[in-house]
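Below is one structure. I have some questions about it.
A protein chain is absent from this complex, but the other protein chains hold their places.
Moving on to chain A:
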Amino acid sequence: MRTLRYLALLALVLIIAGCGAAPQTAATPIVQPTTAAEAPAATSAATTEATPEATAAATTEATTEPTTAATEPVMGGTVTRAITAEPTSLDPHAAPGSGQNIILPYIFDTLIFRDMDNTYKPYLAKSWEISEDGLTVTFTLRDDVTFHDGTPLNADAVVFTFNRFKDAKTSSGEGLAMMTGVEAVDAYTVRFTFSAPSAVFFSTLVTPYAGIVSPTAVEAEGDAFGQQPVGSGPFKIAEWQQGTAVVLERNPDYKWSPETISNPGAPYIDNVVFKVIPDAATQLAALQAGEVDLIFVNSPNHISKLTEDSTVQLIETQLNSMVYLGFNCAKAPFDDVKVRQALSHAINKDEILLAALNGMGQVAFAPMAPTLPGFDASLKDLELGYDPAKATELLTEAGFAPGPDGTMTKDDQALNLVLLTFARAPNEDVATLIQNQLKAIGVNVEIQQFDTATAAKAATEGQFHLILWRYDRNDADVLNVNLHSDRIGSSNRFGYSNPEVDALLDQAAQELDETKRAALYVEAQKLIMPDAPWQPLYIPVDVLAISKRVEGFHLASMGRILLNEAQVVAP
């Protein structure tokens, strides 16, 4: 009897040690503690930075052509993808930020498609024309497209969609800020009009949130549209098992995929299943056990682990991301630029890369991610690099002196700071290193990490001194979104304001010439970097891990995976 009890006790301890959080996490949606995530979806919060797929910029291409390309494709089968959070709604115009952006592109098509080489390709729109003054854009639509419910996709559907998109009180529609109207010229021609030229309009059109919705379905279903979405995509919704999975089935009528896809018609596979697995380690285990075929990985340890797995293929995605340390410029002590510069100089990015990231990724120096227009290698000269002596010197200039316990103090105010971040690997490790590095110059840091939604709320409310954050964005307007003073209180969480920077950012937003626009962003960064609202830390590596039982994935930019030509080649 007693032995039994000991065994039970031991078993309990082992269970706790082993699987730990999983059951509790699943049971309580409020806690998403160790969440690693597929998409930085989470990072973007409800405010601004769009989610990876949301925002499709470009660059990486990795197409795995089916080995059976020459022969008949293998029909049937199911591809299962793990998602971190169950979407609350699959309505493209509902509030973003809970993982729906991963599912939306399979159900909804967009007017245009952004190709890997950063050019826009026809999709639902056959062609388009931009007026000389940049104030009108006219699209000519395909005339053979129908929604899943049989409604024809015509100019009226597009007008309906964009009016709904612009009305939606969500950040995903903010790329349409300068759009004044959209009208149907004839049955298959749509004209957008603008108050000023909009540089972000086209990159907004390729986000999943700009998917064209069926007007008849929206009107018939009302609020239930988020549960029963009707689009024109290669897959349609089959079943939503609440809390467990979203199941899509192939759309047999599909014949309008973008031209880069070798299969113009309906997908080969029967179903796509999105399985909700909140915990990153569990996702990894599920992939290795063959329960899922596709996961998004951003933990350096998990990536190293998967490189040794011969049953899995790794595809590096390019999300135009950057991880940075932000300062709350609205609040003491960071209302003093010298203090911001001092702390920037105290950060050793090489050490972060080595210890927290296992050497994966690359050190960042400018606010613009290297894959976005407006990045310039010469900006490296303006970097506030690692120099602890300089850091101490700047703090002294700002009036700080070591207090009794060694903490830098000014007017009896010791530098005890709150660093806010969201709980996702490797943030905790990076934060711990920053804490240690700042300790070396006499600054105490308390790390507060929350689940992504809570962290985003605290960030928007400015409840932090330091913030360890990340952006993933398909457009250079990431600087407008984060650092323009108009956005203070919403997406400019840093309280950063510089009228000269604002002017350059405004100018860039209306510049349709890519080269000129990039140059404006470089100028803006030359002003931003000495102001130090951010210390850019590193460019993360995110990979998609795909089981080799499936072939023919087509990777688009921003981590989007198209399954139009995927085949299940092994049982």
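Just so we're on the same page, contacts are C-beta pairs under 8 Å (C-beta built on N, C-alpha and C of every residue); 3 or more make two chains touch, one makes a residue touch a chain; residues count from 1.
One rule holds for everything that comes next: contacts and distances are computed from a predicted model.
Taking the options "NADH-quinone oxidoreductase subunit K", "Binding-protein-dependent transport systems inner membrane component", "Ring-1,2-phenylacetyl-CoA epoxidase subunit PaaB" or "ABC transporter permease" in turn, only "Binding-protein-dependent transport systems inner membrane component" matches the UniProt protein name of the chain that is not displayed.
Checked against the full complex, the one of A:Ala82, A:Ala125, A:Ala245 or A:Ala356 touching the unshown chain is A:Ala356. Considering A:Leu314, A:Leu382 or A:Ile447, the position touching the chain not shown turns out to be A:Ile447 (whole complex).
Summary of contacts with the chain left out: across A:Thr84, A:Gln100, A:Ser299 or A:Gln525, the touching residue is A:Ser299. Listed for chain A, the residues touching the missing chain in the whole complex are 2, 5-6, 9-10, 12-14, 16-17, 20-21, 24-25, 27-28, 30-31, 33-34, 281, 299, 301-302, 304-305, 351, 354-356, 358, 423, 425, 428-429, 431-433, 435-436, 446-449.
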